[in-house]
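First the structure, then my questions, so here it is.
With one protein chain removed, the remaining protein chains of the complex are shown where they sit.
Right after this comes chain A.
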Amino acid sequence: FCFIDRTSTSSDCFKKPKTKRAKRFLEKREPKLTENTKNAILIKVIQKIPNPYLFFFRKNITRPFEDQTSLEFFSKKSDCSLFLFGSHNKKRPNNLIIGRMFDYHVLDMIELGIEKFVSLKDIKNSKCPEGTKPMLIFAGDTFDLNEEYRRLKSLLIDFFRGPTVPTIRLAGLEYVLHFTAMDGKIYMRSYKVLLKKSGCKIPRIELEEMGPSLDLVMRRTHLASEDLYKLSLKQPKALKPKKKKNISHDVFGTSYGRIHMQKQDLSKLQTRKMKGLKKRPAAKMTEEDEGISPKKSKSVL
């Protein structure tokens, strides 16, 4: 079993996996209806200050904005669709490029300059466990009005949202990432959430500054064209909920069904015969009743 895509060379395509493990590996990477959680590559150019977070492939990728082939190659090999590239030079100090891929080709890339950075270690507070799904808040109307900011918002959500879960433990909402767009800058702050007692069911929120906080400035962008972006947003039809016809709901939750009937001749309706109510043949009245319908009529369950 193997899959075909336009980026695979012919030798990739015709090789059949020899073990079940290899087959599962390939199946995990092929396009699916409901996708896997996105993984990210963190790339860092050689710097003087060592950083404990992982980075790969330092030397081969130098300028993502000029040459994207090596980025795409590594994304394909590691099956990661998000990437974060950090660099520092005289022209662009403290540069951070955040980007995502579609079908192993670069979709969007935004270059941000870090003006102020406070790391996790600098703030001496208790932290929340790794892997908590964060709450994301975007403040500022620029995130809606400006096209580049809108893409940046989408990119940041993609990066930070984590796996999609059906249920969530309410007491476990500990981490919140707050992005504010103001005066041409984007302030990213991370807080730890403390749920305090209040008079009612909803707890009172107190925030404690925790993790990294960044002041970012948008530099260059490389956004995907409208039609490519639309193509990447396309969701499979199978996942769309099927709409049942002829059923409507009102505000109170009552559901209404519509039955389409043909025109009925009320004088010829077959009703229950009540001898006592039988009138003279001149003035015959039919009883009102429901439930008896002529032969040809559609009914909805």
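Note that in this section a residue touches a chain if its C-beta (ideal position, glycine included) is under 8 Å from a C-beta of that chain, and two chains touch if they have at least 3 such contacts; residues count from 1.
Here, contacts and distances are computed from a predicted model.
Visitor: Under which of the names "Protein transport protein SEC23", "5-taurinomethyluridine-[tRNA] synthase subunit GTPB3, mitochondrial", "Ribosome biogenesis regulatory protein" or "Palmitoyltransferase" is the non-displayed chain listed in UniProt?
Guide: UniProt lists the chain left out of the view as "Ribosome biogenesis regulatory protein".
Visitor: Please pick, from A:24, A:204, A:244 or A:258, the residue that touches the omitted chain in the full complex.
Guide: From the options A:24, A:204, A:244 or A:258, the contact with the absent chain belongs to A:204.
Visitor: For chain A, which residues touch the unseen chain?
Guide: On the side of chain A, residues 2, 4, 6, 10, 13-14, 16, 30-33, 35-36, 38, 81, 100-104, 107, 133-141, 143-144, 154, 157-158, 161, 164-173, 176, 178, 180-183, 187, 189, 191, 193, 195, 197-207, 209, 229, 231-236 touch the unshown chain.
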